[in-house]
Every structure is written in structure tokens, then in C-alpha cells.
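Note sheet for the following structure.
All protein chains but one are shown in place.
Chain nomenclature is as follows: A and B, assigned in order of appearance, with residue numbering initiated at 1 for each chain independently.
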Amino acid sequence: MNKLFAISQAVITDAIRRKVVWAVVVFAALMSIAIPALPSYGVGIVDGVFRQVAIALMWVAALIVALALAATRLPVEIERRTVFNVVARDVRRWQYVVGTWLGMFVVLGLVLVAFTVAAIAVGWVSYSRPMFLLFEATFAVWLEIGIIMAFTVMLSTLFGPVTSVVGGLVLAFVGHGVVSFLHLSELERAPAWFPSLDVFNVINPVALGGGVSWVYLVAMVIAFCGWVSLFMFGGSLMFAGRDL
Amino acid sequence: MTAGRHPYVALVLAALLALAVIVGAQTLANASAPPVAQTSQSKVIGQAGFAYLGGVRVMLAGLIYQRLDPQFHQYGTSQILNRIDLIDSLRLIQALNPQLEQPYYYVAFVLMLKGRQSAALAVAREGIANNPTSGLLRANYVQLLMMQNKKANLPEMLKQTKIGLGKGMTYSSVDDEYESYGIFRTAFIIAGDKQMAQALNAAQRDLEARGGVSAEAQSGKSGVFGLLNAWEQSATSNDNE
Partner (left out) sequence: MPKHSAWPLHEGQAGSIVEEEKEGPMNVAVTPEKRDASTDGAPAILIEHARKIYGRASGNRRDAVADVSVSVSRGAIHGLLGPNGAGKTTTLKMLLGLVRPTGGRFELLGMDARKPGARARVGFLPEQPYFPQQLTALEAMTLYGKLTGLSASDIAEQAASLLSRVGLEGSEKALLSKFSRGMLQRLGLAQALLGSPEVLVLDEPASGLDPVGQRDVRNLMLSLKDEGKTVLLSSHQLSEVETVSDEVTILHLGRVAARGHIDDLLNVSGQTSIRAVGDGELPQAVSAVMSDLAATGSTVVFSVQDADARTAVEALYNGGWKIVQLQPKRASLEDYFAALLESHRADAGSNSQGEEGVQ
């Protein structure tokens, strides 16, 4: 595990020092300032709509950061041969894949926390109250995008950045397409037997309700573990079979 | 056959186990979900995206209009007649931001002064449809009806005037409100309703007293409102005749 964490730490340090990650955060934070002034929402932006838009913005920003990191890390490491110094040591291929994903997952969390703090600050100024409930949505987005990140990392063990990004985007949208697949009304919950990412959709409970329960949060974590395990296992197998 | 010797077996077993975990978690989530109606995540993101794009287009429309607006204040009536070239830019602004009022009445005026009455009225009606609570555009429509045929259009003029003076109408500035009252007053004069005309006159004086009405608006000589003033005087004197 020490080796896995060592790889994660290197990924975190490397990503944090790259300006692109923080450029996305700053841009998203600036966009959150514009929320109260958005047109096309009818009369004014009430605080519930503010939270909805903030969550949507958070999700998109997180997706951009996730795909940018996850789709490029392994292909670049392989192309530049920086992976040789790691894999030639007594480091298993699965440790490299999982450690890389874990580091990116931590960076994603830091980005989301930074954005959420900014959004809460904007909401506090605009609506005179702190919307700490947004952190529940942050947690859900973090888990969901972490899954998409794991899938993208899995693809990147064999394919280039473009294919990996496309794959990640497909999962992001297909993961919420159960309503279409099963011809459900959009107000219905996705059935439990159909694997989807809808379990991480907490927009209405956070934006318009009182949030979700602890049990629901635990359920999200369990679903997250299932998805990530699947993709990391697949990614490790794919990477183990690859000639470097 | 062991998973260790056959990695594909291991993969299938792992996939099945993971799916079982996922389905179990989703079951638990469905059982503990709060009693709030779901919303489609894609729809929320799409709405937000459209709103942001709307913000961009509104900003663009504002930028383009800011370049054009000073030109309308610089030119006198006869010169505006020659600025047919501005119509395309104004129509672009309308397309980007249908909620911006000024392009509608400038385009409608230029068309009316060029003799394209039907087109002018169509633009004015489009402005009202996109901005139903705009007092200024309501007044603009009344004004154009006046210019077309103040006698034949009188019933429609009065109908629109009453809507324009109704609850919920909004004005972007005191000047717009002042000028609009002036147009509505003229309509009442043409209709012979001196009481309403005087009431609107008093409302205008009231606005002046409160301050905020520009000298230009008060003089009745600014830009197209200068034209309006001249037209009003012509309409009133013809009526008196």
C-alpha cells in the first residue's frame, strides 16, 4: 500500500502544480458569481434555483478536470517513458493504475471543495444565508465523477486521450440515460436492478429539499466502491497485458 | 479452472460481484431516498448551460447595441431616415436578445418613415409579444398606428393605450415612462378624452417634479422623440381642424 500511496502522492503533487486545474476552478467560481443574474429562468433566481445551477456548474467543472487528468496521465507517462522508472521497480501494474487514479481522485476532491466554498460564499452574499447543504451535492458529484475518472483511466491503459475522453463522456451521459432506456417519466427513480449513475443525482433533495439521509450517503459510497472496483480491476488487467 | 490461471474468468467474476454491489447499493438508496421528486440531471445541466449561453448572447447584444445607440442620439430625424444600414444590426440584436426594447422601436420607426407601414407594425407587434410588460413598446405601437392612420386605427390605439397604462407595465427609465405617457396622452386627445389627457399630463408633471426626467425628454426634441413630438403636434392640430 505504501507504494500505491507514493504513486498517488506524486500524482497529486504533479497535478496541483499544473495551472490548468486551477484555471478551471477559478473560471467555474467566476461563473458562479454570474448565477444570480442569469436569464432564461423566469422571474429572478431564487436560492433553490441558485443551488441547482451551482450543482450543474460543479458537475461540469469536475467533469472537465477529471477527463483532462484521467485521459492524459497514463498515455503521456507511457509515451514519455516516465512509467519505466516505476514499473521496472518492484511495483505491480495494478498498484500503478490504482495509485494514479487515487491521486487524481484526491485532486478532484480538492477542486470541488474549492469551488463549493466559492459558491457558498456567492450564495451567502446574494441570499443572505450560507448554503452548507451544497457540500452534500459536492460529495455526490465527487463520487460520481470519480467513477467516470476510473472508467477513463481504464480506457487510457490501452487507448489514447481522445478515445478515453469520448468514453468518459459516453459513460457520463449514458449513466443518466436510464429514464430514456426504460421509457420512464423523468420524475421516477431509476429501478435498483438497472446499474446507473442516477443514485448520485441529489440535485432536487439538495436544491429544493432538506438534503439526503446518512443511509443514502452510505448507499452512494457502496455504489461508488462497486463501480470503481470494477473499472480498476479491468484497468489493471488491461495494463498488465500491455507492452511498454 | 481457477481465476488465477484464467484472467478472463477473474474479470467476469469481478464484474458480477461489482454489479451485485452496485445493485445492492441502489436498492438501499431507493429505499432511503428523500420524498422529493426527481429531476433529470441532464435536464438541469442543459438548463444551466442554456442560461449561461443566454447570458453570453445577452452580453453580446448589449455590446453591439452600445456601439449603435449613440448614433441615434447624434442624428436628427431626417438623418435617421438614411440609416437603413443599421436595420440589419438592430435585427441581429433582436435575435440575440429579444428582451432588449430599443431595437424594436428604432427599426419600426425607420420602416414607417420609409413608407413600409405593414413591416413597421409587424416589428412593433413582435416587440410587444417578446416584452408584454414593456410600456415603452406598447406606446411605440400606439405611435405607429397613429402615424399610419389615426382615425381608422383609433379603437386599436385606445385599446393598446389602456393596456399600456395598466398594472404590471414596466419602464426601463423615467424618460421612457415620461415619453410613453406623452404618446398615450396624444391618443386620448385624438379620441377626444380630455379628462384622460389631462390626467396623463399631470402624471408627466409629477414625474418632472420627482426629478429624473432629462431636459431632452422634456423638450420633446430628442432623436425620434423629437419626431414624435412633431408628429403629435401635427396630429393634434389636424384633429383641431
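The rule is short, and it goes like this: contacts are C-beta pairs under 8 Å (C-beta built on N, C-alpha and C of every residue); 3 or more make two chains touch, one makes a residue touch a chain.
None of the values given here were measured: they were computed from a predicted structure.
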item: Chain not shown, its touching partners among those shown; value: A
item: For chain A, the residues touching the chain missing from this view; value: 2-3, 6-7, 9-10, 13-15, 17-18, 80-82, 84-92, 241, 243-244
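Everything that follows uses one rule, which is that only the chains that are shown with their structure count from here on.
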item: List of chain A residues in touch with chain B within their complex; value: 31, 34, 37-41, 52-53, 55-57, 59-60, 173, 176-177, 179, 186-196, 198-199, 201, 203-205, 208-213, 215-216, 218-223, 225-227, 229-230, 233-234, 237, 240
item: Chain B residues touching chain A - in the complex, by the definition given at the top; value: 7, 10-11, 14-15, 17-34, 36-45, 47-52, 54-55, 58, 99
